[in-house]
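Working notes, beginning with the structure itself.
Heads up, one of the protein chains got dropped from this complex, but the rest are sitting where they should.
Right, chain A next:
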Amino acid sequence: MSEKAIVCKDLTKRFGDFFAVNHISFDVDQGEIFGFLGANGAGKTTAMRMLCGLSYPTSGEATVAGYNVFRQQEAIKRNIGYMSQKFSLYESLTVRENIRFYGGVYGLSDKQLKEKGDELITKLGLEKEAKMMVGSLPLGWKQKLAFSVAIIHQPRIVFLDEPTGGVDPVTRRQFWDLIYDAAANGITVFVTTHYMDEAEYCNRISIMVDGRIDALDSPANLKKQFDAASMNEVFYALARTAKRSAD
């Protein structure tokens, strides 16, 4: 196997007595689509924030794109893309201005910005909308655009935090086409979701319960392991063991 995109060993985040993330260990391969599942409050977001360099782990080890999460947060930030559950483009900027802004923040040159921007707009079929305010686009288009912008600088890894919340099934399917595209281009995709049909699209998934990772394998193997017909059943079987109440 090629170099690992993410390596986690006993990663822990503690707030006082509360273990938000409790000694989790896992690896993600380069180019893999890795589903990061768990009920609300299970610790997904906290774990993800640590990997993105937004928060320091209390203990444990982790490298992202080969860089240490304690010491090389800046290098990590240059090598990852991020898209959150909250919509993450500027509504009062046009499609093209958003592309130029985010590309510019990642240090792309004017020439690259132009090329990438054209390519992206053509790919998403937004030629007519390029000069429209993002706020006036339908949600599904915004999400697709946000994802494309998140990987405009060709990051090694892209983190997606519930990217398809509130989007209709057809658009979700299209969104996953974009994810497959990105993975085919060698970008590792680290995605959290609450939709179990989306979990099936991942190469491997982990399921967090109460700050721990209770299961980690390919969807097919997990179904076998839990003797379940669908990912839904696997998820329920694990989530039922949770002691923490979701908030």
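Definition applied: a contact is a pair of C-beta atoms (placed from the backbone, for glycine too) under 8 Å apart; a residue touches a chain by one contact, two chains touch by 3 or more; residues count from 1.
Following the convention adopted for this analysis, contacts and distances are computed from a predicted model.
Think of the chain that is not pictured: of "DNA polymerase III subunit epsilon", "ABC-2 type transport system permease protein", "Fe-S cluster assembly protein SufD" or "Amino acid/amide ABC transporter membrane protein 1, HAAT family", UniProt labels it "ABC-2 type transport system permease protein".
Per the touch definition above, the residue from A:54, A:130, A:228 or A:242 contacting the chain not shown is A:54. Note on the undisplayed chain: of the listed residues A:80, A:124, A:189 or A:222, the one touching it is A:80.
Summary of contacts with the chain left out: across A:27, A:61, A:97 or A:233, the touching residue is A:97.
Mapped onto chain A, the interface with the missing chain covers residues 52-56, 74, 77-78, 80, 82-84, 86-93, 97, 100-102, 104-107, 133, 150, 159.
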